[in-house]
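Left out: one protein chain. Kept in place: all the others.
Here the chain labels run A, B and C in written order, and each chain numbers its own residues starting at 1.
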């Protein structure tokens, strides 16, 4: 019986890169969290501590900073592709790279009704994300968003489910539906207008959430994925992870009060968790697009 | 030598109350985190486990939910005053109450350019806060905000400071200034239009941050407090806690690149922490307004 | 072009189950975080909101609590297998289940040198974990641990790595090596003494970390995995995710002080991240053991 090294990768996680670009008085702000991972002929380092193939994670971090100066960062998908191709192209023994980027949104502070040229506030806790994989000559882009918290105060039902001896949940035709959206969408190719694509997908997800009269969070999940695929031909697959953030109607009867869906308790744990993929029949092979990403 | 009970309070922390109010098709959403604490003649419980004066924290929670049904929640200051006065007014031995409320902001999801009547997204991680103290017949209101993250990409200097053998920081006439604002402001009286006051104070804080050419974060802190007091006569005092979220200019020289304040590393720890109070000379006595609140 | 549902699962996440078992005066405490996910013929719920196959997540939670009463919880692997087999065995359309359990450790409070029969303190933030997958008649067990923070104050080197124009890291023959171990190990079969296995694997991981003179964190990772496989024939594969928690030697020269690896700054971000799998050549097929788990 022999023991051997299996799949592996290493890199620098969470390099917090902020850039300021000056267009005269007007400043443009970019705020990113960049994680790089390299793959390749790395057995010697694991087996013998021979680091001749180990591009240091510190060098990876330096490269992120230097690249941000050598050319404008631009869209996160482009920046990730540049970084991934650099690492794979620069070292024979590095054959693959996975670049994760989260982007934080900032808005200009309004002063006397005008957006200030160089003062900003963090507009939300939501992140725009990308996960780019480069392997030899190939590349895959999976973009997405995290921490987009949404809620419908009506238009959600849940009934018709199987009952067994452990079932106590009453059926309902009107409940609050709330979730924190994690979405990732895989592009069918790389010839995409990244700047236009992201806000369009995000708006589509939000609209589908709002417009779907929901009989199950699963139905909402599918509707959100389907809406994105229908309107975005360059997207091959959408994966969604939707925690069901329960809002329980408080029983006010002991206090002589009715509660027709007006007063809710927002619970923390446990929570439902609905996860799934929606994809085209003719989607190109996923290849390494999802390799080592969280499943949903 | 005798041992005795000193100051104390007890209550229910972080009751997560969400309410939906229906104006026909249009729903109004309120999302609060409510913490109640009671004070009074509570020695017997501590010394003997005699709970005759201990209004259960579970009852406090129930009261929060019931009050949300008995009348519209309204502004958080009003809701907190109602709750505090209820507890102090209902039980002889409960002579004081402190009610803390955090409010989360939600926006309507735009669908075909129109705000949806009952679908929302969490607009920010920022919280509007209030801390109301009731003692016998008196009451104090301290309102505020938390997690308002702001950044100026220029217009900030830092120099002229003392040097000793441990000083290595270079002086600068241009740096990024970023902070996460925690602000609390004490009202001089309770005859306030709470709904109008909060957005006005918030806008004033933001404008002062943006407009102040900063020679020190201390100067910005004072300017923010002063601006609020100048424009809001019903506010007696402003306390601010401003972490200096350092953005370090990355040294790109080793890579043959200059870096005229374009590429920054956003650091986590350690961070500067600037805290202070700005108040009117003729501010009324603070009484118990700040009692048991975090200092800044 | 048609759009279709891909892989999916749903369940109840983070049911916080605490049990007390009384052996006379002596109480036994179990503290678990249980997440259940079901898989199967769930298309109708996604496409039409037809929930006839959707065993509610609320029922899943109830089942966790009821099972904890119907028989002693026992080892988390056994409890997870019981739960997974119950769901797959009880509903024709539910063909798969994934049960994740985290276990928190508690120790008895010492009173006059004796362990107290029913008073405990949380002994650590480390969690023992299991991820059990059941599919039809098959089952896989992947156990592990999280948040085991370890540090070597010497016995770690890093040099011999490639240099490019972005390299600034100096080579070192003595550094602090620290990491927070996330480990998962897949069992080759299910005929395992779970109670004995966990502490033995944990001790092996710790010993290998301590005993390995490290030329790279990759080498330490492999040594840890190899040590587990060598000493535990029922384990087929070990996956490790090791953040390199950098401890930088502080430059004290400006203050006229040397610093021969005595004073360090513990950095938060960015951090190295070394991930890999170590496995036997004759390991049985992994099947669904890792399906939807985080990659490392």
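By definition in this document, a residue touches a chain if its C-beta (ideal position, glycine included) is under 8 Å from a C-beta of that chain, and two chains touch if they have at least 3 such contacts.
Keep in mind that this is a model prediction, so the values were computed, not measured.
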- request: Have a look at B:16, B:85 or B:146 and name the one touching the chain we're not showing.
  value: B:16
- prompt: Can you name the residues of chain C that touch the chain not displayed here?
  reply: 15-22, 27, 29, 31, 62, 65-66, 68-70, 106, 109-112, 116, 118-125, 148-155, 176, 203, 206-207, 209-211, 247, 250, 252, 254-255, 257, 259, 261-268
Message: Touching the absent chain: which residues on chain B qualify?
response: 1-16, 35, 37, 42, 45-59, 61-63, 66, 90-91, 157-164, 166-169, 214-219, 221-222, 225-226, 229-230, 237, 239, 243-244, 269-282, 291-296
Statement: chain A residues touching the chain left out here are 165-166, 168, 254-256, 268-269
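As a working rule, only the chains that are shown with their structure count from here on.
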Statement: chain A onto chain B, same sequence, C-alpha superposition: rotation to the nearest 5 degrees is 180
Statement: Of all chains shown, smallest offset between own Cα centre and global Cα centre goes to A
Task: Please work out the Cα centroid separation of chain A and chain B, and write it as a whole number of Å.
output: 30
Task: Calculate how many whole Å lie between the centre of chain B and the centre of chain C, each centre taken as the average of the chain's C-alpha atoms.
output: 38
Query: Which residues belonging to chain A are in contact with no fewer than two other chains?
result: 15-16, 62, 66
